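Note that one protein chain of the assembly has been removed; the remaining protein chains are unaltered in position.
First chain written, first letter: the chains are A, B and C, and each begins at residue 1.
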C-alpha cells in the first residue's frame, strides 16, 4: 500500500475491504510523507520492519529484489503522483490498484495501459460504486433490455463535503483536493465526476460521443472548479446530463443515477445502496433490495449476509477487491484472460475518465461548445 | 371560460378549483370547437342558454353588451390563440386568466401586459404549482435567508406523459401539444419548461441572466422537441440547471426542485406536494408538512383542512383562484394595487416564460452558445 | 347541516366536499349553539333566512312542513346527540349522513338502522378514508386474492393531536372530545379507533370475531382513555392488532394499515394517501399511485385530475358524498337498491363501530379477557 496513512479515510477503507474476505495480506507499505507516524501505523498493521519503506522508489527497489515481493500494490497518493508510481510497478509485472483519476492527462493514461498490457499485470481503478450488488442488477437489467433502448441518462455526484472553504481550516485532504497543482484545475470533475461518468458507462454499457460543459466555482476564493454541469450525447442516441459538485451544501455523498429507456426507467442512489427502483411506462414503481432471490446472478453472487441485512460501502469495496483477486488468479493460468463485462473497472475505464476530464475542460473554455470524446481505441 | 370543453382535463380542473371556495360562478362559456357537445356541457354546468357562445368573438361581443358581463375569463385554448382572445377581453377591462405559455412570442406578450396595464385588468397565468402551501414555505424561507445566499438551482419537470408516440394514437391533447404549428417547435419548453422556470424564479426571487441550452427529440418521428436541458446563470451568482421533458418514461408528473445555498439546501417534489425537505450543512434533514403550526403565515393561510390531511392539485389551483379573486376585489377600491411578492403569477411571469422559451431555442440553434436573457423591463 | 359551525374544521371539510362536484346545495342549517355567529355563518353560506334554525327540533319541524324540505341532513354534533337527531330525520324519510360514532350504545345504533330500513332513507357514516382511490384499490386487490388468504392485519390510527393536555387550554374541540359525559369514557376508541376498525373491515371484507384489549391514559389527568391496543381474531383465521391513540406525540394524523396474506402484503398510509404499496413473497415492493392506467375500475372511477396530480382529503370526502348522492338517486327509482360492496359506509358499518367500542371497553375491564364480537345480525 502506497499512501493512505494516518488520518486517511480512504486508506482505512481500503484496508477494511482487503480484510473482509481474507484474500489479501498487507506485507509492504509506504503510507505517507511523515516518516515516523507512517512507520508506526505500518507496524500496527502488521507489516514487517524491513518492508516498511520511506518512499515509493525504495519500495519498488525493495520489493523487486525479493522472491516474495508484493503481488499487488494499492496507490492512494495525490493525483499527480499516480502515473510514476503505477508505471514503476506495472513495468515489473506487479498488479496495480490505482485511485482515480488514473493520471492527470490522456497521454500518460495511455502509457499506463500500454505498460500493463505488455507486462500482463492487472490495472484496476476503484470506481467501487459499480461493485454494489444493486448497481450490478441495474447494469444487468439495462443491458438485457429491461427498459428498452436507453433514451436519457441523468447522473450526479453532488456532494457537500467541501461546501465551505475547508481548505483554509487545516483540513489536510481538502487542501490537496482543491490545489490545482496537485489535483488539476478541473477539480471536482476528476474527483467526483469520474465516478459519476463511470457509473453511467457501467450500467448502460454505452460510451459518450460528445459533450457540452460548464464549470464554475461555488465557494468564493477556491482555486479549482468545484461545480461542473455536463450535457452528454451518448452512442445509440441517448442524451443526458452529468453533474459533479463538492459544494452541494447539506449533501453527505450525493451519487445518484437515473436511466430512462423507451419502456421505463431505473434509479439507484448511493444513500440507500441496497435498493434499486424501477418504473414501468404506466408509472408502477418496483423496488428491489439486495439479497432478494429474484435478482440476477450478477447481483446475488456479491451478497454475503442474506436478504434484509444491509451491506454497505466496505462490502462494495471488498467486492471490487474480490474480483481483482479472481482476475489475478485467472491470469496465472491464462495470461490473456479478459475482464468480464460486469466486473471491476480496469485501466480502460481509468483512461475513459481521464479523457472525460480533459474534454470537459476544453468545452468549458470554448464557451460550452460541443466537443467529441474520442474514446481513443485501446489495444487488447 | 373559453376552451376546456368535453374531454379536457385542464378544463375540468379549473372548474373544480373555481368551485371549491365558492368565490366564482360560471356564467358564460364557449367551451370548444364542436358546437353540439360544447353547448351541452355548458348547459350541464349551469350556464344560461343566451350566454353559451359559438366562439370567442361572439362571446366578446355578447358579454360586452351586458351590464352583468363576466368579470373574469379563463383562456384554455391551444397556445396560438391565447393572444387574440386575451387581448380582446383585457381591452374591455375584463380580467383574464390565461394558460401558459402566455403567447407564442415575446412581442405579443409585451402587448398583452401593456393592454392590461392600461385597462387596469388583472392578467394571471396559472403556474399553479407556486400556489402549494409548501412551495410558499420554500419561497418564504429561501427569501428570508434560511439557506444563505443561493448557490445552485436544480429544477426539472420530467414528465413521462408522452413517452410513446401518443399523437399517432388519436390522443387529442397529444396531437396539438406536439404540433409545431399550434404549440411551437420548442414544444416541451413552452409546455412544461415554463412551469419549472417559474417555480425556480418564484422560490428564489431571482431572475436568470444567461443560458446555454440543448434540445432534442426523444420519441422518433415527433415533430417538436420533447426534451430540453438548460444550464442557467442566475443573478447573484447562482448557477443551475433546468430539465424539461415529456418523454421520461415511467414518470407520472416529475416536477421537482432543489435549491442549494451556502448553509444548506431545500427540496420540493410535486409527487408529495405537502412535504418540504430541508437539509443543513451537517446533513441533517428537516421534513416539514403542510398544516404544521411552525410554518410561515404564507403557507398557513393556504391551508383548509388541518395538519395531517393532504391537500392536492385542485386545492393548489383553488389557492391561485383565491388570490386572483382577492386582487380583483382589491382593484375595485384601489386601481393601482400591485400584486404581492408571494402571490399568483401575473402577466410579467407569463412574459418571462415566453422570453425563456425564445432564448432556449436561440441558444440551441447556436450550438448551446451562452445567451443573455434580457428580462425585458416592464412598466408598472 | 346540523353542527359544524364557527371554528369547526369538520364542518368546513364537509362543505368543501359537498361543493367540489356540484351535486349538493346547502339550503337549511342549524350550525351551532351560539345563535348569533351560527346564523351569521349560515347566511354567508347562502342559506335563506327562514331556513336557518335555532336548533334541531325547529329544523325537523320547519323542513318537514315544506314541500321542498331537505333531502339529506348532515349531523356533525357531539356524539351524545347523534341518536336523537338522526332518528328524527330518518323517521321522516330524510337521508342522513351522521358522523362517527353513530351512537353511544349498541341498542340505539340498532334502532337507527331499523328506522332507516323502514323509511327507506339512506343512513351513511363518513369513515371517508375508505373513499380514497388507493384504499379502493387495496380492497379490490385483497378481495380478489392478490395476497392470498389474509393472515394478519395491523391497523393503527396513532394521532398526536392531543399529546398534551389541550382540553385545559381552551381548545373547544379537545374539551368535548375528552369529556366522558359527551364522548364516552372509551374516548379514543370511538373517536379514532372506529376509523381504523372500519378501514380493516373495508379492505379485507372480513368481520372481527373476538378481541382482547387494553386501554390506558397517556396524558396525566385526562378523563378518558386516550390510548387503546386491541388484539383481534378475524373470521377466516387471520389475527391482528389495532392501535388507536390521540397521544402519539409528533404524529400529525397516523392512520395506517398493513395487511398480510399467504403471498405477500399491502400497506396504505394516510400520510401519502395517493400511494399503495404491495410486497410479494420474495420482498419485491410494488408502488402504485392514484391515476395509473393499470388500476382497477374501483380506483379509477374516483380519479378527477389525472395521474401525477394528487387528490387529498377533501376529494376523498367528496367521493363519499358522490356515492351517497348516487344511492339517493338510485333509491328514487328502486327503493330496495342495496349499497354495493366497495361503496360508502352505511348504517351497518356505524353499528359495527359501536359494537366494537362497547366490547373493547368490556375486555379491558375484564383484564384483557378475550370476548367475542357478536356482529349482531341486521335485517336487510
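Observations on the structure shown:
Basically, a residue touches a chain if its C-beta (ideal position, glycine included) is under 8 Å from a C-beta of that chain, and two chains touch if they have at least 3 such contacts.
Quick caveat: nothing in here was measured; it's all calculated off a predicted structure.
Among the residues B:118, B:286 or B:376, only B:286 touches the chain that is left out of the figure. When the full complex is taken into account, the listed residue touching the unshown chain is A:252, out of A:146, A:252 or A:330. Within the complete assembly, C:229 is the residue of C:204, C:229 or C:303 that touches the hidden chain. In the complete complex, the residue from C:23, C:143 or C:214 that touches the missing chain is C:214. Checked against the full complex, the candidates A:3, A:126 or A:291 give a single residue touching the omitted chain, namely A:291.
Chain A meets the missing chain through residues 9, 12-13, 16, 19-20, 22, 46, 159, 161, 251-254, 270-274, 289, 291-292, 304-315. Across the interface with the omitted chain, chain B contributes residues 282-289, 291-294, 307-308. What chain C contributes to its contact with the hidden chain is residues 147-148, 151-152, 154, 160, 163-164, 212, 214, 216, 218, 227, 229, 231, 239, 241, 243, 245, 247-252, 260-265, 278-281, 283, 367-370.
What we mean here is this: only the chains that are shown with their structure count from here on.
Taking each chain's centre as the mean of its CA atoms, A is the chain most distant from chain B. Across the assembly, chain C contributes residues 289, 291-292, 307-308 that each touch 2 or more other chains.
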